[in-house]
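The other protein chains are all here in position, but one chain of the complex has been omitted.
Order of writing sets the chain letters: A, B and C. Residues in each chain are counted from 1.
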Amino acid sequence: MRRDAERLAEDTMLRDSVRAFLAERSPWTHVPRTAADLDGIRAEAAELGWFMMGLPEAAGGVGSDLEQVLSVIEEAGRALHPEPLVADLLLAPAVLPADRPELGQLAEGGLRFCYVRAGVTAVRTGSDEIALKGTGGLALGADRATHAIVAVDEDEPALFLVPLSPGRARTVRLIDGRTAARIAFDDIASQDVLVLARGPAARDKIAALDDLAVSAAVFDAVGALAGGLELTVDYLNQRRQFGQTLGSFQAVRHKMAEVYCSLETLRSLAMWSAAAIAANAPERATAARAAKIGLAVHGLPAAGKMIQVSGGIGVTEEYRIGHVYKRLTVAAGLDGSAEAKIEELASEILGEGEKAR
Amino acid sequence: MRRDAERLAEDTMLRDSVRAFLAERSPWTHVPRTAADLDGIRAEAAELGWFMMGLPEAAGGVGSDLEQVLSVIEEAGRALHPEPLVADLLLAPAVLPADRPELGQLAEGGLRFCYVRAGVTAVRTGSDEIALKGTGGLALGADRATHAIVAVDEDEPALFLVPLSPGRARTVRLIDGRTAARIAFDDIASQDVLVLARGPAARDKIAALDDLAVSAAVFDAVGALAGGLELTVDYLNQRRQFGQTLGSFQAVRHKMAEVYCSLETLRSLAMWSAAAIAANAPERATAARAAKIGLAVHGLPAAGKMIQVSGGIGVTEEYRIGHVYKRLTVAAGLDGSAEAKIEELASEILGEGEKAR
Amino acid sequence: MDAFLTRDERRFREEIRDVIGRILPPDLARATRRGIHLSREQMALWNRLLHEKGWGAHHWPVEFGGPGWTPVQRFIFESECARADAPPTSVFGLYLVGPTLYTFGTEAQKARYLPPILSGDEFWCQGYSEPDAGSDLASLRTVAERTEGGWVITGQKAWTTEGHFADFMICLARTNAAVKPQAGLSLFIIDMKSPGITLHPVLTIDGGHSVNTVFLDGVTVPDDALIGDVDKGWTYAKFLLAHERTNNAQVHRSRREFERLKARFTGERRTDPGLRRRFALVETDLAALEVTVLRILIDQTQGREPGPEASIVKVIGSELQQTISELAMDVLGERALELPHDTADDEAAGWTERHLFRRVVTIYAGTNEIQKTIIAGTTLGLR
Partner (left out) sequence: MDAFLTRDERRFREEIRDVIGRILPPDLARATRRGIHLSREQMALWNRLLHEKGWGAHHWPVEFGGPGWTPVQRFIFESECARADAPPTSVFGLYLVGPTLYTFGTEAQKARYLPPILSGDEFWCQGYSEPDAGSDLASLRTVAERTEGGWVITGQKAWTTEGHFADFMICLARTNAAVKPQAGLSLFIIDMKSPGITLHPVLTIDGGHSVNTVFLDGVTVPDDALIGDVDKGWTYAKFLLAHERTNNAQVHRSRREFERLKARFTGERRTDPGLRRRFALVETDLAALEVTVLRILIDQTQGREPGPEASIVKVIGSELQQTISELAMDVLGERALELPHDTADDEAAGWTERHLFRRVVTIYAGTNEIQKTIIAGTTLGLR
């Protein structure tokens, strides 16, 4: 947020180029894109250097900072681009050692990562042998991923990298046009499992990944909402009813002002979580919680209001605003509910309710 | 609610006469009324038979039903009449045996009851001797009451009638212009304490009194809101801004429509609780809970919205709408919070959260 | 709500419950739980089964085949149908066309069209809305021109629910351009098999198909296709909108779905305090809405006109439907994010489809904004 003039100019250039690229190569359509189509876009994005952005310089990174990577995520949200980018642009670079060959392949666009939370346990089978058990929670892009970053959050926490053979997980189509899967790990050979971290270090890394994933999901939502707002303002200024534009009705105007308040509130929470991640500040987890809560209590209702002011067209599949709503619904519903975050935040600021009894 | 034509005509006549009497004798003023003033109004109300309405015929009652008595409460709310009537019109008649002389005195307007919940315990001092201990919760009208109906809700529940000597409790002035007190019972002589009920019968009676008190408080609030709505519609139709009446602005119109939705929602909950009390239906406690919840989540915000649309005048002490808000604030805050009722209702419909763990 | 019902009404409820329990096919109940876009066959089957009991159109007057129930009995009947997960019967024939015809139609029209609606043999769709006239019907552009022995209708109708399987459309068209916009409209019956009709399906936000755009390209209808008088269509349409508003509250479906949601809310999440609180608030609002609807019906029973509270149940009921489905999404969690067609979880599929589709309930039948404007003006008298 606090940038010098040079950095600001760089930010703007990056954002403009990403927006232009997505507008050209991934213009919004309600028809789900084919895998080939997505692969083509990815290859071009790789040429533009997207997948190098988050990498350390030793691994071929280009020195972008978190704020800039998140602006790519936000633009992808704005375009409702269906390919999940968070694991590739942010999570994998954050946990893979700089010397791993996967980072180079990632930079060239050749790999796809997904992040698997919940549902998986790890068992020691030999002195250094690890077997994973169980099926992970619903993970965006897991159906097409080449590698899974797997978090095991048990008594002995651990973080793994697992290569995936193609077609091993059934594709789950989501309401927002994206796809996901629940990966079963039971039959993966031990030697294929790379241990990224163990013990307290793993716990810290998992917490950091979780916060990063939430922050990125909220930036994606901010982008989607901002794009929806632009679209809706245009529509309201054109569409007429009772002899005047919809945008001239006071009730519509006020609802849109509330949408804008919600959007900027959510943006502030996203920026807070990003700043806290960048500074590795003690408030990092609090900010991520608040961002996820904001997504549910401000973001989603704002998207609903835009459907409402758009009227009939707002509930048709061929119009974009409903897809903004669905993208936010998915973001709010994945990776732990906002209600749970509300509880966590309450315990953080008030102490445990139960213990106080 | 289901009344024949004759009863409907009787209802209307009663309501009109109460409204006319209060408009004449207790016109609204922001200046607190003197005790003498209130006594004068009470004496005339007694002559009109108000305090006979709820009595059994054996005790000089006039055969009014619950719906009619509640319509008097609602009208008192509409007039923001500062004298609490619920204990006199509803609670005392519901628990005093028909042969008690107090009922006759009550009918003539000579007694004042209050209902004391929480904070009091009862100790057996001899075989039939009872001593009360502790100080009751804040009770409306307790500062001027001649008798307290005291509920003790312990392992051995009991319900008492306690005569009060004048001036024993410090008057607590409330924000809505009404007065209340917390009565200390420690030094009341045992022989003065009349046992109205004990054991399971007392538990049932206390539960019934509680529901009745809540229902009446909500009818009072419905009246206050309805009066406020009328006032506000008039004001909005007169006051002009930017060259048009306030009532012509769409944002104001929609807010007032929401106020009306809230008012009728609250009225429905009040009517449900009254019907359940009249039928002594199993849903009685549920309905009372819902009514109290509705008071907090619909009634109070509706009063707040009326202040908002009234603008500056709405926040002045000399204008009535702020007093509607304060009366509802008091009703929502007395006798247990709505948050507690929400929890109770959740446990009722979902089972205990804790036990399910 | 038992406190409001007489002993006879409670007995009536037992009888209805018993009959529905016997005649409702289980897979119809399952289909109702699983989604909202039921097929014509499914709706027709249920209509026929009800018709066999004389309940095909429970709110119609006896002379046209109604069972002669009081408004409260109808409330009970609707509540029991919802409780059993019976499919909804088609709203257009039974609630829109039927009352229009028996109030304003000719004897011949009544004789021809009412019985097949009652039995579920013929389906109708509405032709009121247009692309540029949704809530603002006065600006509609479809034109009906007089011709030898009939009318020729040309225009475009939007948001035509069930148009793709309806037999007839009740169509509002402009018959007089010389008078003020609302005065020159007339109501017509159009056979959906007529030449000149083309349908385009419109997918809704849930991905489903129940809505269509209908193109009317010089569709010829005979003289007796006109309902009532020429240029009076707006009056007839408004008359109907003023009645049956309690139907828009959808209070019985909401109650049933909420009870199902309570049952689904089990296991670990049942202790989630935020969700518990939201359940309690919905319970409160749902009970209040049930009472409000009952108040309107009891007023009708007692021969009184519906009071001003009748204007609010659409607003409250539609918002409550959305609140309930939002709660359901949070209760179901990840499961609810899957495309309804794909998932094996019936309950989740049903909730997701309903949740998405229900963004429409605050928009259709007059947006809630328009309803609030009406409440402020007509009910409250704001100027």
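Here is the rule we go by: contacts are C-beta pairs under 8 Å (C-beta built on N, C-alpha and C of every residue); 3 or more make two chains touch, one makes a residue touch a chain.
Every value quoted in this text rests on a predicted model; they were computed, and no experiment measured them.
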Where the missing chain makes contact, among the chains that are shown: A, B, C
Omitted-chain contact residue, chosen from A:Leu236, A:Ala285 or A:Leu300: A:Leu236
Full-complex contact with the absent chain, from A:Arg15, A:Arg100, A:Arg168 or A:His254: A:His254
Residue among B:Gly137, B:Pro163 or B:Gly351 touching the omitted chain: B:Gly137
Footprint left on chain C by the chain that the document does not show: 273-274, 276-277
Residues of chain B (touch criterion as defined above) contacting the omitted chain: 137-138, 172-176, 180, 240-242, 249, 251-252, 304, 307-308, 311-312, 314-318, 322, 325-326, 329-330, 333-334, 337-340, 342-343
Chain not shown, touching residues in chain A: 1-3, 5, 8, 229, 233, 236-237, 245, 247-248, 250, 252-254, 256-258, 260-261, 264-266, 268-269, 271-272, 275-276, 278-279, 281-284, 286-287, 290, 293-294, 297, 342-343, 345-346, 349-351, 353-354, 356-357
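The criterion applied here is as follows: only the chains that are shown with their structure count from here on.
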Distance-to-centre winner among chains (Cα means, whole assembly as reference): C
Chain centre separation (chain A, chain B; CA means) in Å: 52
Chain B, residues touching no fewer than two other chains: 250, 254
Numbers and ranges of chain C residues touching at least 2 other chains: 273, 369, 372
